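One protein chain omitted, others in place.
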Amino acid sequence: MSVLIRNGLVINATGSHAADVLIEGEHIAALVTPGFEVQADEVIDAAGKYVIPGGIDVHTHMEMPFGGTQSADTFETGTTAAAWGGTTTIVDFAVQPKGSSLLSTLDKWHSKADGNCAIDYGFHMIISDVNDASLKEMESCIAAGVNSFKMFMAYPGVFYATDGEILRAMQKARETGATIMMHAENGIAIDQLVAQALANGLGDPVQHGLTRPPELEGEATSRAIQLAKVTGSPLYIVHLSAAQALDAVTAARDTGQNVFAETCPQYLYLSLEDLARPGFEGAKYVASPPLRPKEHQSSLWRGLRTNDLSVVSTDHCPFCFKDQKQLGLGDFSKIPNGMPGVEHRVDLLHQGVVKGEITRERWVEIASTTPARMFGMYPRKGVIAPGADADVVIYDPAATQTISAETHHMAVDYSAYEGFDVTGKVDTVFSRGRKVIADGAYHGSTGHGRFVSRDLNQYLV
Amino acid sequence: MSVLIRNGLVINATGSHAADVLIEGEHIAALVTPGFEVQADEVIDAAGKYVIPGGIDVHTHMEMPFGGTQSADTFETGTTAAAWGGTTTIVDFAVQPKGSSLLSTLDKWHSKADGNCAIDYGFHMIISDVNDASLKEMESCIAAGVNSFKMFMAYPGVFYATDGEILRAMQKARETGATIMMHAENGIAIDQLVAQALANGLGDPVQHGLTRPPELEGEATSRAIQLAKVTGSPLYIVHLSAAQALDAVTAARDTGQNVFAETCPQYLYLSLEDLARPGFEGAKYVASPPLRPKEHQSSLWRGLRTNDLSVVSTDHCPFCFKDQKQLGLGDFSKIPNGMPGVEHRVDLLHQGVVKGEITRERWVEIASTTPARMFGMYPRKGVIAPGADADVVIYDPAATQTISAETHHMAVDYSAYEGFDVTGKVDTVFSRGRKVIADGAYHGSTGHGRFVSRDLNQYLV
Amino acid sequence: MSVLIRNGLVINATGSHAADVLIEGEHIAALVTPGFEVQADEVIDAAGKYVIPGGIDVHTHMEMPFGGTQSADTFETGTTAAAWGGTTTIVDFAVQPKGSSLLSTLDKWHSKADGNCAIDYGFHMIISDVNDASLKEMESCIAAGVNSFKMFMAYPGVFYATDGEILRAMQKARETGATIMMHAENGIAIDQLVAQALANGLGDPVQHGLTRPPELEGEATSRAIQLAKVTGSPLYIVHLSAAQALDAVTAARDTGQNVFAETCPQYLYLSLEDLARPGFEGAKYVASPPLRPKEHQSSLWRGLRTNDLSVVSTDHCPFCFKDQKQLGLGDFSKIPNGMPGVEHRVDLLHQGVVKGEITRERWVEIASTTPARMFGMYPRKGVIAPGADADVVIYDPAATQTISAETHHMAVDYSAYEGFDVTGKVDTVFSRGRKVIADGAYHGSTGHGRFVSRDLNQYLV
Partner (left out) sequence: MSVLIRNGLVINATGSHAADVLIEGEHIAALVTPGFEVQADEVIDAAGKYVIPGGIDVHTHMEMPFGGTQSADTFETGTTAAAWGGTTTIVDFAVQPKGSSLLSTLDKWHSKADGNCAIDYGFHMIISDVNDASLKEMESCIAAGVNSFKMFMAYPGVFYATDGEILRAMQKARETGATIMMHAENGIAIDQLVAQALANGLGDPVQHGLTRPPELEGEATSRAIQLAKVTGSPLYIVHLSAAQALDAVTAARDTGQNVFAETCPQYLYLSLEDLARPGFEGAKYVASPPLRPKEHQSSLWRGLRTNDLSVVSTDHCPFCFKDQKQLGLGDFSKIPNGMPGVEHRVDLLHQGVVKGEITRERWVEIASTTPARMFGMYPRKGVIAPGADADVVIYDPAATQTISAETHHMAVDYSAYEGFDVTGKVDTVFSRGRKVIADGAYHGSTGHGRFVSRDLNQYLV
């Protein structure tokens, strides 16, 4: 089975050019100049449209256990929603419970995802328990295609790792070439502020933002950078939200240190004002780090232009407003942390193109190419090139749409972007050569998505 | 006529992948997965070799008038040497003499190059005379495919532009989208130091370096950046040599300002010690800015990694040691400024890959892709993609060679890199589909090279 | 004749303590613990009041030639007004006309001031003409007690010095220990903006501010710092007004370079909004550098706290609104540059104490002690200590007053601070032991003030 996409504008990270793209089976077989004669079973006319590598969202949490509940999207619903939004690969987090092993954790996550995904998926590993055994197991994880390990400087008693544990894991990363991913907030100090707010009877959602000052994200980011410097480990800061943290990353990158960072659409478009919406409405916007005052947004866009922010992921971790978010009514610290977003990342970033914040090439780079390079999937993913997986999106830059929970495909009862008018829309999506979205309908199948065994970071400076 | 390059590793700026490359006529017609069936008149086996976009050297001075003499390479000899070294496009400088017009200058340079070049070429324009007429003419230059304008903060009475003149040209650049290129040294202060050295009887070549302290390059760089900020003009710093200047560029780039910089191989590999060689030997190494103390080199390599240095060009401006350099015997200020290098840039940068300073993708990016984007030639140049000019180099990463004036092809009687042992060597070079270097021989022809009419900077942040 | 000031709080730069101060003749003879028995001809009770060293204003322009006119205050009126405001020493600028010698200039200024001053005075020298002779004369100036030399990076054709001339003067400063004072604005670039504004028919006073962007003060400040670094010269930036310039000074000071800066009350209290007052009213606020947007003020106050700004002077250079300022009606570039202020500096800075911006010790330091150290007058001036000149001010921190042209003593027909309500007021002023202000009346005499031959900078880091 072969498909020829004709007359589109192929966009890669360094530039755009008119070319026809031939898909054969699961791969891209050829790129040819428009008009060059090529045989194909099906021909699609992409005139006036973009042909881009499928989006890669390297930070999602499908059916993640949380308290007695779990995040609202299963691997099936979440990956299907991703496909609708032009994302053809996710990298989700396997979560080591304290006291268990990394490999058994990985098995567990494989069994959750296996046979249930609409698109390809990989795993990062969250290390909750640093000890000789788990450090040793990092090697096995790498052999199994999981070579990025997330740690937390927040959530003591749950995910929190001490600086000594971080140091040890970073030493192992240095030794093996793995990348340490960091949730960088000083949770020890934050928890005091949270306790004080609650003790003072301040329980509204906005307190979630006020008790997590941006300086404490900047601090933790700096600290992680210094630990990475001492050990020589690559470091990737997840969900960077604050100008202070960006400053720390920028300074480190100027010295040539292998420090990278992602931000998320919610930090680019939403703010503390949303957390402060009347009633309990703010609960919809509770995630960590919290939404920041608006003035942080322009710093983040600038960081995307300067490449001090190299990736945009969603940190997709949906909880329904009803039943789930409402666990924290009156006590913001009990609101499940997380927001939905996997379906809208590609579109929301395209607004950056529309508004002149970034070029369309940079859009492709931060949404697909750099995620692929950073997490060892290039050139299999992240580029329109012969031999690559045929993860291809035909994108209509002129179409318009309005984001709404009524029309989205994520299994959550609200949208953080309800009513946003967006220019640009996914037209057709191929996942490993299979047309999964076309003509406004889903044509994929559960279980089509396969596990992506990833190589080491290909993006080191 | 078609050629198929089989089994090579195609390297682009974001990554590498195995692919076969089909050249038809002057263009790349297709990239296909290895083994995908394609018809071609000729098939070349590139197994074990790299297939890269031809090098682009955006800073050369062929047959440049200087005093009563001119630089030693003609467009013919210089572009032929470039081809030998894997460079398939140069951008040379048309030099407005004071009192003449930009367009007549451009005509003059067209007539020098037209019919004489082995490879494609473009022009930047040096503005020596800023006035209403020449500012207006910038528009005509842009229409004629010349949209980058070089100015000098040094050489009063010759090329020097005052800060007021720079401001005016930058305002025009802001208005038209052109890029201002800057020779950033505080020549007014330097000339005092030069005069003092000569008055003190210090005439040796090393004084050339000692009278141009790196702080005065840093200063001028900062000043150009501030003028660019006030006017909103894109700015490209040429031949950056000093850590102080790099610091200024880095700080500006961190703010998202459209400031870019190139360095040159001589600043990466040679140093003030070469200027201080015994006798008059140091004259071979006289160029401006001067070679710096060795400790600047690691800063420059770091800048190449962090992209605070985005391009490496040669500032190729050869003068023979005999007759030309010797004009300055006893008075270093009379030594013609400039060094040969157009033939060795690609190889010398490949040493950075060999030594682990940069990746091979970054090698391609700084030697070809970014120059093409920065100076409006992408995707025609700078990438292996269908539709692009078939400027293709097959590069053997394992071959070795020794640089020497005895074997080089530049029309100059010495090599600045005499005796350097280099790993990696050009195997075959295509210029717009024509095989110009193959089997250790030159197969090109004078006049094959065509003028490249360039678009505006495609690399703005 | 001896006077004992009892029961006051003596404030010096490092702290405050209760002490009685004995003046004998022209000097302070003793500081004693309150109650320690001392004989004196007169006893003044300063209970509830501060006893501070007299203010030192190191930047004034009395009867300064400008076009066909001169600044409105003579040495007599200007120094008398200074005395009213608690300032007991000024350092004024002798202005070398192009083509004349430094020493003849100094003679001329001596003859202007000699016998006409109410308080002590010194001179800085403005070098307009840098050549072998004037550089040599710097030595004679130093021998004559004038060891600070002001240069201009603005006003081409009048005071402007090229970077080469600045370099040469700085070399001489390095050699002799003198201090270079710099008017740091890029006047070459600014003059283009001014010409463009006028060509566009924009002639109002506010254009004075808009054509001198703060980046161009920042730039010139950085440039002066680099020239000082290359030469090893001490550098003192006069009338710093912009946050960008302060940033440059701060960065240099962090490296330990001998770079210092002053600001002026107008930059702390007034802003671009005053320049934009309706009609021609803005002309009252025309000085260079121009008043800045309000947000610069908090940076300047912070600089005063961190000592990146070490001195506050007035740049007192009054021109009457009628007749003088009106020369620039319709053409802002013809408005005489300068504002009155010598009378109000001590009071205006005391508002910084009242508002909590600075401590009272810092008030004394920036108004008196550091100026004395910076310009070689300590411990003769700038401190309440035995042996010092009895330049003593008894200051009532609780008194209130309203600034107005109707009540001020400067010979100018408007006040830049008209209607400002101020807490704190001069009670009694001694100049070299002579009571010049007391009981709301002037008791001094023209010609009491003497020339202060100054030593080298005592404040170098």
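Going by the order they are written in, the chains are A, B and C; count residues from 1 in each one.
Here, contacts are C-beta pairs under 8 Å (C-beta built on N, C-alpha and C of every residue); 3 or more make two chains touch, one makes a residue touch a chain.
Quantities reported herein were computed from a predicted structural model and do not represent experimental measurements.
Note that the undisplayed chain, when the full complex is considered, contacts A, C. Listed residues C:T176, C:S241, C:T369 or C:S431: the one in touch with the omitted chain is C:T369. Here the missing chain is touched by one residue of C:A385, C:A405, C:V422 or C:L456, and it is C:A385.
Where subunit C meets the chain that is not shown, the touching residues are 10, 12-20, 27-34, 36, 250, 253-256, 302, 305-308, 365, 369, 373, 378-379, 382-383, 385-388, 458, 461.
Residues of subunit A that touch the chain left out of view are 162-164, 166-168, 186, 188-189, 191-193, 213, 215-216, 218-219, 222-223, 226-227, 229-230.
Note that in this section only the chains that are shown with their structure count from here on.
If touching chains are joined by edges, the resulting network of the protein chains shown is an open path.
Centres computed as Cα averages put subunit B at a distance of 51 Å from subunit C. One inter-chain figure worth recording: subunit A and subunit B are separated by 39 Å, centre to centre, where each centre is the mean of the chain's CA atoms.
Residues of subunit A in contact with two or more other chains: none.
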